[in-house]
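Note that one protein chain of the assembly has been removed; the remaining protein chains are unaltered in position.
Naming follows writing order (A, B and C), and every chain is counted from residue 1.
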């Protein structure tokens, strides 16, 4: 091909690509709540190719405050091109009998991360996401990573509340969140606009995330709250919690430069 | 398929789709400048399948302040889901000898319009776009649609200036802009993330825009300025003007529910 | 004084002033709903120096989509410095027996307008405000200024819904909105930070708005809806409608370069 670039826009050099080419390196802070939604609501968003999990309604809600970069990229010193925050829900499911997760709803606050997510099968919309931080100083404005430390996070989209989460740390967790632990299997989907083919997407396939060079801090845990708010043109609130297990706060990172196609539907 | 929705996210109802299904109805205000860039720079962004235009370097720069909706949609009374603004450049080219335009660079300020653009082959990034308005009152804050009326528009991305345009009306134009008039032919592109296939997109095709039910106001015209600013990770400034013809201000709308594939490359 | 500038920041030239010096010229589109809130709630936000209106609970809710400029300013062709949108509520009250309005809550989407508002006594916070537009073309995406034309507007702050309004035009109004008609009397307030004086503001005075060179379009009217949403750290929803009269859509502009102090409290 004449033009270069991993994503659009493509040019003779590829430098303007919205998404730089893989590998993509990530590190970020997380707030996660393990919970259960209404099993029928979870089943109603289960994509083609996945089966219901034996523990029906099992979900996790995840806030992440990320910094990412490409290989040798200058994004790290131009943080408007490396920082982003996101909120997403995963449901638990089975893929040919194996436990997996799937992301039906996700919001993110930067365009490069939205596009990168689409390429990975994350159904990203834009949102405004905020998460309490710790700074390592013993001060009233720093909750610290200690019992009693309180964290909160919110997500909104189109000026409407989408989700709120709080965690009050009561100790350290050996394991971290469980509902978020299985490998994630998403759907890559790219529609057609040709007349008569609006229901016949050009890309529609089940894909399995692949990552390497993972590292994590210890996880702090404690009682948590989670609210999923109704909003015009949104359906994530169908997955509102009917039971909440616990919340977790930790730091995590990895590198991504691969994706496995599991099933192609078109 | 089990789930519904024209775009992601897909659910049992399809109501959460970021992009509602076509048809899409549009109306908006436009500022357009017909100009010429360096012919080599235009050739350097000419996509596969198009040939250089015989008038080398011919381009237009376009600011649009849009309101759009789907069929029977409630977006019109929820304007955060119907308003958006965008800035784009078109180059002039030939498709099998026929005059066409192609959009190498475009910025838009809403996620639904970004995604809709990708589906149409517009290589949209997020930006912040502003354009002077007229309100129909004879007041100092209203430039009016009369000789001497001054309009301006700006686009920024990632906190950096991308483009500035001004127009000073000196009369009415019978024809409107010419560099923007030929049918637009874009590239739909959807990359792969599978290891070893990062240079082998899953979708890469030349597509021709189709629209219907077009309407336009009269066009006002006059001398214009256009500046394309360099910015980190951007290449649109390679198409900076070497000669400017004139600028135009008008209102325009149409309906879109089709797209013709011209050439498939994968 | 050594430095110049109507507002901060002040420099040797005054060019960097966030708010350019008066006069300020305005033009904008409006959606207004005349309504009544709970009389006790209106009384609870009545500022020092004003008495309750004899028609208790009388309020208006106003969305405005503005373009403004200073004298000879270049803001009109740099629209990021002239456009802004706002949502506000006015209560009706008496000042020494005369009918007046007062603005207890207002959100705006630009810093220069926020600062200009504080100087005028409008208690502005930042928000995200959207309003349906008409473009003068007979197209599905344009509601038009005709019976059946539907308009909507929303305001959010800090990612939470603040207010929604809709209007369905059923005709033209001779008078326009009545609850918004009396002169507006606000409170200029500038707090102290000196220890022991946090409750002793440096500026606290009742002021009466003055404007000149007013112009308006005809007003369209019809049945309307208004919802004021609760949100953390907000109290505007105490003024939620208990009865709604009608809604109005019109264009209006004026010039401001004066303000009358009615009563000084410090």
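For the reader, a short list of remarks on this structure follows.
The working rule: contacts are C-beta pairs under 8 Å (C-beta built on N, C-alpha and C of every residue); 3 or more make two chains touch, one makes a residue touch a chain.
Since this is a predicted model, take the numbers as computed values, not measurements.
Within the complete assembly, A:80 is the residue of A:1, A:44, A:80 or A:210 that touches the hidden chain.
Only one of C:25, C:85 or C:158 touches the chain withheld from this view, namely C:158. Only one residue in the set C:72, C:97 or C:233 touches the chain that does not appear here, and it is C:233. Considering the whole complex, the residue from C:55, C:138, C:213 or C:258 that touches the absent chain is C:258. Although one chain is hidden here, its contacts on subunit C can still be listed: residues 1-3, 6-13, 15-16, 18-19, 21-22, 44-48, 74, 78, 80-81, 104-106, 110-111, 114, 118-120, 123-126, 158-159, 187-195, 198, 202-204, 210, 232-236, 238, 256-261, 265.
In the full complex, subunit A touches the hidden chain at residues 25-29, 67-69, 76-80, 82-83, 128, 130-133, 135-143, 150-154, 166, 213, 215-217, 251-255.
Residues touching the missing chain, restricted to subunit B, are 128, 130, 154-156, 159-161 (touch as defined at the top).
As a convention for this text, only the chains that are shown with their structure count from here on.
Farthest chain from subunit B (centres taken as the mean of C-alpha atoms): C. Note: centroid distance subunit B to subunit C, computed from Cα atoms, is 34 Å.
For the pair subunit A and subunit C, the distance between mean C-alpha positions equals 39 Å. Residue numbers of subunit C whose C-beta contacts span two or more other chains: 128, 130, 154.
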